[in-house]
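A single protein chain has been removed from this complex, and every other one stays in its place.
Labels run A, B and C following the written order; every chain starts at residue 1.
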Amino acid sequence: MTIINNTPRRLRLAMIGGGQGAFIGGVHRMAARLDDRFELVAGAFSSQAERNLATASELGIDEQRCYTDYAALLAGEAAREDGAQVVAIVTPNHLHYPAALASLEAGFHVVCEKPMTFSVEEAEQLAQAAEKSARHFVLMHNYAGYPLVQHARELIAEGVLGQLRHVQVEYIQEWLSEPPEADNRQAAWRLDPAQAGAAGCLGDIGVHAFQLAQFISGQRVSEVSAELVTAVPGRALDDNVQALLRFNGGARGMLWASQTAAGYENALTIRIIGEKASLQWAQEQPNELWLKPLNGPSQRLTRRDDWLSANIAQGVRVPGGHPEGYIEAFANLYQALADGYTSGEYPSWLPGIEDGVDGMRFIAAAITSHEAEGSWTPLHLSKASGASGGAP
Amino acid sequence: MTIINNTPRRLRLAMIGGGQGAFIGGVHRMAARLDDRFELVAGAFSSQAERNLATASELGIDEQRCYTDYAALLAGEAAREDGAQVVAIVTPNHLHYPAALASLEAGFHVVCEKPMTFSVEEAEQLAQAAEKSARHFVLMHNYAGYPLVQHARELIAEGVLGQLRHVQVEYIQEWLSEPPEADNRQAAWRLDPAQAGAAGCLGDIGVHAFQLAQFISGQRVSEVSAELVTAVPGRALDDNVQALLRFNGGARGMLWASQTAAGYENALTIRIIGEKASLQWAQEQPNELWLKPLNGPSQRLTRRDDWLSANIAQGVRVPGGHPEGYIEAFANLYQALADGYTSGEYPSWLPGIEDGVDGMRFIAAAITSHEAEGSWTPLHLSKASGASGGAP
Amino acid sequence: MTIINNTPRRLRLAMIGGGQGAFIGGVHRMAARLDDRFELVAGAFSSQAERNLATASELGIDEQRCYTDYAALLAGEAAREDGAQVVAIVTPNHLHYPAALASLEAGFHVVCEKPMTFSVEEAEQLAQAAEKSARHFVLMHNYAGYPLVQHARELIAEGVLGQLRHVQVEYIQEWLSEPPEADNRQAAWRLDPAQAGAAGCLGDIGVHAFQLAQFISGQRVSEVSAELVTAVPGRALDDNVQALLRFNGGARGMLWASQTAAGYENALTIRIIGEKASLQWAQEQPNELWLKPLNGPSQRLTRRDDWLSANIAQGVRVPGGHPEGYIEAFANLYQALADGYTSGEYPSWLPGIEDGVDGMRFIAAAITSHEAEGSWTPLHLSKASGASGGAP
Partner (left out) sequence: MTIINNTPRRLRLAMIGGGQGAFIGGVHRMAARLDDRFELVAGAFSSQAERNLATASELGIDEQRCYTDYAALLAGEAAREDGAQVVAIVTPNHLHYPAALASLEAGFHVVCEKPMTFSVEEAEQLAQAAEKSARHFVLMHNYAGYPLVQHARELIAEGVLGQLRHVQVEYIQEWLSEPPEADNRQAAWRLDPAQAGAAGCLGDIGVHAFQLAQFISGQRVSEVSAELVTAVPGRALDDNVQALLRFNGGARGMLWASQTAAGYENALTIRIIGEKASLQWAQEQPNELWLKPLNGPSQRLTRRDDWLSANIAQGVRVPGGHPEGYIEAFANLYQALADGYTSGEYPSWLPGIEDGVDGMRFIAAAITSHEAEGSWTPLHLSKASGASGGAP
């Protein structure tokens, strides 16, 4: 547990997106601030000039460093001696790729929202740019930041479950159950292919479920049989996804993502079935992890640093029984980036480019399978195997 | 609630199968006895003579009415003035069809275990025999006997959920996670195609999940995309099933059945997502039903007869907060049969031939889809639509 | 697990009380029937002649054996060669003592509802009568019949918890939250001192909580500090009880009983805190028992006969994951009585006279403490120590 995790030297952070009325930008700011490792110094918060300036003012950002767009931000900050060191990209999807590419090329470390790009090709190009740049790229698969998610991954890597048999993952929400009102900014861009890409629910939260399944299991999805559903008529994109999975390590799996599931708020749940035991974790109760041995009593593991590895305990701030949540998990990705920036070593669990490439391959394969009446479709993984993000 | 649900005249019951060491036969006997509506008078409990007689003796059955096989039982009981009125068939699967067919033809009412037959053809022939016989056939989909399952079905029929969007059903167990020891009678026949049929887990519990999905939703599965898995090497039959579903009313769905899910005892769980609300029920906590309205607080409904319909409250024996379980739900099918025998009217929820025909079609379609690499496969339903078992 | 627990020879049972409209009489009948060890042969069901006869007719009892009162029943059945062997007393409280005393003196085994008597003196006299009679007396503290309650008791007796520190028990219900309507028979007699005795909620369910605390902990309450509350104005008896406890083995404890707790159905919950671990059990989820080791993951024990002792597994009818409930637990007391009748050995857990004497002492001491402004009041236990019901 790291009660005192402050540091005299804060990294300087710039933000692209996250203007007033946005959701995730504010979360990034709280997460970056929580451990006192970042200071927000610049931003291109909105393409609407008025909103952009108002946001900067509210955030106490110098007007000089409130830029009209990402290109101006990158140029301006690169030119300053005290310029930003890290750029957070929190825009709608269509800007992820160009802004991330430009940020890397301009020499910035990057924190980027998912899905990483619009296509597999873009993802692969970004991967090349990242490799060339010697800068670190963090993909905001924030659920990997929960200590008990990381603990689940370690237990599996250590063989506690034995051979894995089945991965059951779902991520269901209710908030798009009804046609969105015109003024729901969050809904509007997510359902617009020009801003969201070819995938709706699949790209917004399905890809989180997919990443979590690979992340915890340590196996990669090799084939998918999927059906995309548009439950609310008139939408251009899917709002419900159901898929069967085959993993490269032999496990099978099922993935359900929905944004039209009445009564469910943010229900991301995963179960990993092994020959010797199973694991179960639910994001809405993130401070407990169920270890269910074959023919034995189920055990409720909590977020106690006395049984977490030192690496994971780094992301625990208060003792077991003192609940931590979404912001803390989110902050763990920022903390890991700051630690890595200083030490040069990034923890293997920190989601990055590889997760993004896999995610785009999953999206592409799911769409292909859907169009081919559910036939099993390979993901054409570039690397033979191994856990996403490397071995723990 | 029916605190006093005894009756002066008990129906006379004969049992085929259920010898010492069997599991489900004992449950049938407790269920039949609970409400004092049946008296066990005869049996052909086992093909092994010694076990057959020992069982009869233990049960206090007259040796004269302990028969060597079902044919002898049907002949013997039909010849008696005080002969059995109802036959319960609780054997391994391969005897369901011949014993049920013979029982109906011999003029007995039948309670039969699932899966009903080995094939769709047999199921359809049994359906014809049942129709011709004017006897009632109950298929032991016992989970339909839980009052809150029936209540869920009524809420949906009343439109509380609006248009249904998604049905998520799973039935997972751990007990076949390891190769069975030679002396595990329960495991042995379930994994032997000669006794179990072409489906392992799919036929043993997958068909329960399928029935429950149709039963509660009031929609029928029209197409399936499935994969059958044999997780434990060397088995002749599947022990894990994953499937995507399309329903005739427009809903989609997912079905997972497994007998190799370490840490799960008898976890049958269903969620029905509608445009206005969702429902959630889990067999291991059967005394609560979750009604989850869109954008409102989830509600925990309990087994209280003051908000159940009179028809359902008939199957409630003790007040809310006094838990009822598996045996009570099981007994509700026997109770409904006894009531129907007397009144001539059987409740619409009582599972029967139609559930059996649908179940066999589901099994056949799932196997076909599996062999065709997961392609969507129709169930060729004989009747256009409608809830399994009729509208409530 | 005892799937087949029938026996050729059923004990003959007579019932005092339990006429139409009563609650607990019907439960006794189902419980006695479940394992096929009892046959109801006679009854004095109601002091109202018409109701008495109607009940007998509904239950298929010979009119000859439907008696006008308990004295007639005892005389009539004692005179028959095929007379009842066991008498179940399920009347309002005021008849428990005289009917039980007369039954024992007439040579019958007795199953009696709680609270056992109106006073400590009556309880002690009944104890003497029982000892003299060589008949067995079962007090219907039915919650002791749950297998996991018995398992908790065994774990503590085996020292798994180490020295006990605290016992937290509560039994709360909502059903008397409002003034009862005139026609609520269940409420009416429970709030009438002439029928219920000096204690309302305290005697009706507080005594269950008290018995459970002693039963599981294996310690006896030596002193109590209590306050009786009448939450609904105008009642003659308490409907809410709060008490502090001191146990003879050094543990402390708290007891809360309420019948005016809106939103709670039948919430009997107990936690036992020890130096090495704690246990937690709740009647509304009776198929799980929480073992909570110090500084370790909590474990969810289920009702699996493979880790229950043989003695306890006798009361398990279906495998883990197949929920059992209130009726099954209730039936375990009848089953144990039938087994004991045959073998002459009654299990140590079976609640009896001693529980009744202790219960009446608890009621008396709680009232005394209440009247003395909460001062600690001793229970004047006649026997020095030891678990209620003897050591497991």
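Just so it is clear, a residue touches a chain if its C-beta (ideal position, glycine included) is under 8 Å from a C-beta of that chain, and two chains touch if they have at least 3 such contacts.
If you're wondering where the values come from, they're calculated on a predicted model, not measured in any experiment.
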Among B:Arg9, B:Lys132 or B:Arg300, the residue in touch with the chain that has been omitted: B:Arg300
Contact residue for the chain not shown (choose from C:Phe23, C:Trp189, C:Trp256 or C:Tyr346): C:Trp256
Subunit B, residues in touch with the chain not shown (by the definition above): 291, 295, 297-302, 306
Interface with the unshown chain - residue positions in subunit A: 3-9, 20, 22-23, 25-27, 29-30, 33-36, 55, 57-60, 173, 175, 264-267, 283-287, 302, 304, 317-328
Interface with the undisplayed chain - residues on subunit C: 161, 165-166, 168, 170, 172, 174, 177-178, 225, 227, 229, 231, 240, 242-244, 252-254, 256, 258, 260-264, 273-278, 290-296, 298, 373-376
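FYI, only the chains that are shown with their structure count from here on.
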Separation of subunit B from subunit C, taking each centre as the mean of its C-alpha atoms, in whole Å: 35
Cα-centroid distance, subunit A relative to subunit C, in whole angstrom: 55
Set of subunit A residues in contact with two or more other chains: 291, 295, 298
